[in-house]
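As structure tokens, the structure follows; a few thoughts come after it.
Shown here: the complex without one of its protein chains, the others still in place.
The block that comes next holds chain A.
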Amino acid sequence: MIATPAQIEQGTSHDEKNYLNVSSGFASWAFTLDHKRIGIMYLVGIAVSLLLGGIFALLVRLHLWYPAGGMFDAKTYNEIFTLHGAIMVFLFIIPSVPASLGNFFLPIMLGAKDVAFPRMNLASFYLWVIGAIFFVSAMLISGLDTGWTFYTPYSVETSTAPVVCATMGVFILGFSSIFTGLNFVVTVNTMRPPGMTWFRMPLFLWSLYATGIIQLLATPVLGITVLLLGLEATLHIGIFDPKYNGDPVLFQHFFWFYSHPAVYIMILPAMGVVSELLPVYCRKHIFGYKFIALSSVAIALLGFLVWGHHMFVSSQSALTAVIFSGLTFSVAIPSGIKVFNWLATMYKGNLYLTTGMCYVLSFLFLFTIGGLTGLHLGSLATDVALHDTYFVVAHFHYVMMGGSLIAFIAALFHWWPKMFGKMYNETWGRISALLVFVGFNLTFFPQFLLGSLGMPRRYASYEGREGFPVSETMLQQFTALHRVSTTGAMILGVGLFIAAGTLIAALYYGRRAPRNPWGGATLEWTCQSPPIHHNFHETPTVGDPYIYANLEWDPDLEGYKPLPPASPTPAHEQEPVG
């Protein structure tokens, strides 16, 4: 059922109606059960969240240009970094890759018509919207200033209304996340097409599967934690609030039992994206498929055993701290396995530096720095010194932004032609990748230095005061590094705007995308761009998703097409022309 080049060339008139134009009107989107449309709606939602969170990030950076803090009083500063952190974590990174791109591509990569529970999928989106409304209103109207972690006793002692409102929001967002994860796990388990064994699944699906498991097992604990926190703030149930015989450290245990695995909810899909993009742009079979697949599951499971590394200085016993530290190091093994396999995939490959590939290369560089600096924080002695400094901030951003966000952008560029049927401008895409890479390192590398010099995080000023003495030399160093960081953030912001502009411009001015512009061998590249409403007319059969030898570049199509079945498969891999 693959159209001939001539059919595709002739344009829309001979194309089937795709999922975008099969129906129109507000209701056709608002009540859609199509996983692709739900994915697009998620994409719009999280893009708005990214914009909001990004604006607040820039405000934070601008404020810190001057040692005394240039723009806000301390309370407002607290609210702004809370807004930045909470929006980015709960509204952007957690749903970013899985809920938008995962929703769109998981069923297609399985050759299925939809996820297992389409109605639950739509419900999950609306829960996200409701949760986001609660959450943002809590912060904008009543000024939440607890940071995204809601640590007790501060969160139950300050104003009750924003904390209750925000915890309600987190509770609802949690259900949205659980429903998405549940849908993915069930879909992968029960709806794989004939021929797709577990070890023939695209690695993106493995990573979404592992993510789904974490979403299912960790998020309910966050749910009960914020429920109890809300009850603590309103009724004083005395579980977390020391004023009422409660134990604030118990809150930290509960919170990190979710929130450590949650960083794997954020990074695993990104790793899946990289595993998917690298072999396509290197024209080479992925190296160590099974190891990459199983390391996702290993990360998911090990991730549940390390939450105590956030509490090395929270009255943990020395023995517990040593155990958590050791377990934390163990997570480095599956992460290292992935990185080495990616490098081995690139070795002797034909690298095509498309925008997607540029972002993937950034990911490899930044994620590796982020991962290695995690070891400093996982070892007890250095963590005591680095705890709650900018070193932690830098590490977290190298992993979460340098990892998840960059991979998310890579995935957007890679799959944009499939999602909307339009090619983007490669030049502008590459410029954005360069600016983002340079801006990112300028922003966050100085923060490693700031942290090592003793600059605490979350402080509204660094001019020095009682309890935080700052010598003249330190002040000069702090000021210089903060200013480099702020400048970098501006460059990063420009880069991200160019990336967004390139993608949006493609919708209006891009040339029509062929079925397979990059020569991918996963199933989504065999269906029309954009896909039809039911994705496939017949359930396709599948083979190895990383063999590129049976695809050849067709200059007429400006895309790849499968070799005619009659011709023998060439021993060497086909090289694209032009």
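Keep this in mind: a contact is a pair of C-beta atoms (placed from the backbone, for glycine too) under 8 Å apart; a residue touches a chain by one contact, two chains touch by 3 or more; residues count from 1.
Heads up, the rule we're going with is that contacts and distances are computed from a predicted model.
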{"item": "Chain not displayed: protein name in its UniProt record (\"Peptide/nickel transport system permease protein\", \"protein-glutamate O-methyltransferase\", \"MFS transporter\" or \"Cytochrome c oxidase subunit 3\")", "value": "\"Cytochrome c oxidase subunit 3\""}
{"item": "Identified contact with the non-displayed chain, of A:Tyr42, A:Phe56 or A:Phe254", "value": "A:Phe254"}
{"item": "Option from A:Ala30, A:Ala68, A:Ile133 or A:Ile224 whose C-beta touches the chain left out", "value": "A:Ile224"}
{"item": "Contact partner of the left-out chain, one of A:Ala86, A:Leu122 or A:Met191", "value": "A:Met191"}
{"item": "On chain A, residues whose C-beta touches the chain left out of the figure", "value": "107, 112-114, 116-118, 178, 182-183, 185-187, 189-191, 216-221, 223-225, 227-228, 231, 235-239, 242-247, 250, 253-254, 539"}
